[in-house]
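Below: the structure, in structure tokens.
For this view, one protein chain was removed and the others were kept in their places.
A, B and C label the chains in the order they appear, each numbered from 1.
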Amino acid sequence: MKNTLFKGIIAYPITPFDENEKVDLPLYKQLLERLVVSGSHAVAPLGSTGVMPYLNDEEKEAITEATISQVKGRVPILVGVSNLTTERTIYHAKAAEKAGADAVMIIPMSYWKLSDDEIVKHYDAVASQIAIPIMAYNNPATAGVDMSPALLKRILEIPNVTMIKESTGDVQRMHYLKKELGDNAAFYNGSNPLAMAAFAAGASGWCTAAPNLIPELNIALYNAIQKNDLQEAQKLFYQQVNLLRFIVEKGLPRAIKAGLHIQGVEGGHLRKPLQPLTETEISELSSILQLVHTAG
Amino acid sequence: MKNTLFKGIIAYPITPFDENEKVDLPLYKQLLERLVVSGSHAVAPLGSTGVMPYLNDEEKEAITEATISQVKGRVPILVGVSNLTTERTIYHAKAAEKAGADAVMIIPMSYWKLSDDEIVKHYDAVASQIAIPIMAYNNPATAGVDMSPALLKRILEIPNVTMIKESTGDVQRMHYLKKELGDNAAFYNGSNPLAMAAFAAGASGWCTAAPNLIPELNIALYNAIQKNDLQEAQKLFYQQVNLLRFIVEKGLPRAIKAGLHIQGVEGGHLRKPLQPLTETEISELSSILQLVHTAG
Amino acid sequence: MKNTLFKGIIAYPITPFDENEKVDLPLYKQLLERLVVSGSHAVAPLGSTGVMPYLNDEEKEAITEATISQVKGRVPILVGVSNLTTERTIYHAKAAEKAGADAVMIIPMSYWKLSDDEIVKHYDAVASQIAIPIMAYNNPATAGVDMSPALLKRILEIPNVTMIKESTGDVQRMHYLKKELGDNAAFYNGSNPLAMAAFAAGASGWCTAAPNLIPELNIALYNAIQKNDLQEAQKLFYQQVNLLRFIVEKGLPRAIKAGLHIQGVEGGHLRKPLQPLTETEISELSSILQLVHTAG
Partner (left out) sequence: MKNTLFKGIIAYPITPFDENEKVDLPLYKQLLERLVVSGSHAVAPLGSTGVMPYLNDEEKEAITEATISQVKGRVPILVGVSNLTTERTIYHAKAAEKAGADAVMIIPMSYWKLSDDEIVKHYDAVASQIAIPIMAYNNPATAGVDMSPALLKRILEIPNVTMIKESTGDVQRMHYLKKELGDNAAFYNGSNPLAMAAFAAGASGWCTAAPNLIPELNIALYNAIQKNDLQEAQKLFYQQVNLLRFIVEKGLPRAIKAGLHIQGVEGGHLRKPLQPLTETEISELSSILQLVHTAG
């Protein structure tokens, strides 16, 4: 079963906080609305960008519900439900399905390095409790565990695990997935600076926080790929690559919030231990954003 | 201020669960009692061995209270209070202090890689809210962030951060700490297979789950070091090194539970996604335990 | 100064030996001729594929002269002249220029890790002694030293260093080069499994041993890129990727020699310590070669 619901630009909203570090739901809805109207093909609340691991159960459920009521079916919704324990992952996956999510994303968060068998059993236990599709997400930099292409292949044998998000930054992993899995599964790129290489490798979509700042460039890159125009895509990629690299290097929530502020959009506060970018970093980001647009 | 309360063998209890994955407090107390009576010089609940990140707030507080009521002051208690957010870390640090802990251990758990400034502010925010000493814990394999010796030096400038636990497995980090910090701070080894090298480098203590299985050998190694008997220490180390390596490779909670069972001690169940060792692994552990004792 | 002489498929011949491990020059010329007539856009003797580091001075000079006399100006020639000492590198660079090479390739071979300043001085010393262009070659896996993009930028300030060959396997290095250097320098891909990603990133050419086995597919991939046909390029890439991966994993000289034998072409012997592929590896290579052609 190949999932065809999610493709193109899958935009990740941030979770804004008020000055007391409480989730600011009205502001969240405004920021989410910007992503929808800018033309993103899907939205993904409670990702790394949305600092999901820093939220408690009630906050996560509130974000999911706010997303569904705000989007009103205009684009498909992919909800992050990852948790350290299997029991809590099941809990949030069921809650997301019940609330109306189109699919859930699960990264095998770990403290203790999980064995391949433990990871497969974890996905299997969750998948058996829900009917909507699961995107398995590989990102050793945040999860602490690196799922090999062979393990991902095993996980894809679970019926409703139909999508892979690859964020290792190694384009050869994508080649393997494409070559081994063919049309049986869709893979998505989660590494911003690899956007061009991933589309050239056949990625179905790009999971990214960049549409918070430069939606038109992200979408134009996807469109050039769709038109089979390599030269145009390459030109568009090099126009945005410095921004893509910057937001990854500084951490997506911090960098997006700073970029919104530079663009005159209120992005709220961060929850500690996350701290705002330094003045030097903000000034660097301003320069990058200016160059991105004048080069356009 | 050099902390002299904690030294020698600091033993880490596991957190046992019942068949429904609920924390089994009575069994926890039995397992903890074994550590105290075996001669360990201190105990450390809610460490990685105790699967602290897999527990909810109430469970953590129950474990802390159970520890204090069971130990009854016979040995000092070091309570793990690490959390992804600064607010929750403060909450648990204060709760541990109030319950009667002698010190708290904090690892900068991260999802987003924290900057050095973010880490310092995190420790500073917690330290300012409690009066008991803090052990800063460096373990990139579980925390996802590696604190450089230079960063650890900065953190030690916070008045009540007085101890460092080093678990990178790189003995040169310990040399740096000893050389740079002299007698102003104590460093502890958290890498079991480095036990000998760490004591030879001047470690004040050894943070370890091994006393759940072989307390007499762990304590004998420390005693040989205290007697300045290098040859005896080396002999004792090689007697236990295969076990130390095994429990680290397989993950401490899983390996300790299996080892307890082999030795006829009830260790309870694991919380998923953690799974029991395989039959092959259990059989390998049995052989190692037998050799450890016959070699003695 | 942008070098426009080298572009497209730059083919690397192997250096064949006779049964006494002596260089077999007549066989070398035959294998070289195959590369030229198959349509490769340039040839590069004395690369890693040609086991240059395993040859003595006389053997290297004989290979260079044999190449020039055989090619007879039909395609440009890039000669590898790398050596551990600066004096020997200058010696071979001057010899290659005198013999008629169009350009030389230099990797900073190292035993002791060289500092950035040592590397710049090494390139500068060689460049000042010759008038033909130099391709600076970065491949930490064989050279033991990794030249950062910033260092490569410094080296490109030397007038006749006009080309960069990047073989780290990290496509982001190529993005940096393209973005920072623009049209002032050409970069070439030396990592076979990155062929598609590198062309999508704007590489001027592909330095590869693959034309010894599948020249038509290598050239077709380049042609699809030239026609701006991303979909065709992607299809051609996936047709050959398993072979590209195999020859890199097993080592180019060993894998190419085995592949030639499978295709009925004499490839001579290896010089020890290199040993032929095992029977299992040869059988795997046979399957890959068959699938490459039937998929065509």
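Keep this in mind: contacts are C-beta pairs under 8 Å (C-beta built on N, C-alpha and C of every residue); 3 or more make two chains touch, one makes a residue touch a chain.
Predicted model only: the values in this text are computed from it and were never measured.
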item	value
Contact list for the unshown chain, restricted to visible chains	B, C
Contact partner of the left-out chain, one of B:G100, B:P140 or B:G202	B:G202
Chain not shown: contacting residue from B:Q30, B:Q234 or B:S286	B:Q234
Listed residues B:N56, B:S128 or B:Q172, member touching the removed chain	B:Q172
Residues of subunit B (touch criterion as defined above) contacting the omitted chain	169, 171-172, 175, 178-179, 193-194, 196-197, 200-202, 225, 228-231, 233-234, 238, 241-242, 245
Interface with the undisplayed chain - residues on subunit C	21, 48, 51, 53-54, 84-87, 108, 110-115, 117-119, 121-122, 125, 141-142, 144, 251-254, 271-275, 278
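We take it that only the chains that are shown with their structure count from here on.
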item	value
Category of the chain touch graph - line, ring, star, complete, other	line
Most distant chain from subunit B, judged by the mean position of its C-alpha atoms	C
Whole-Å gap between the CA centroids of subunit A and subunit B	35
Subunit B-subunit C separation of Cα centroids, rounded to whole Å	51
Between subunit C and subunit A, distance of the C-alpha-averaged centres to the nearest whole Å	38
Contacts with 2+ other chains: residues of subunit A	none
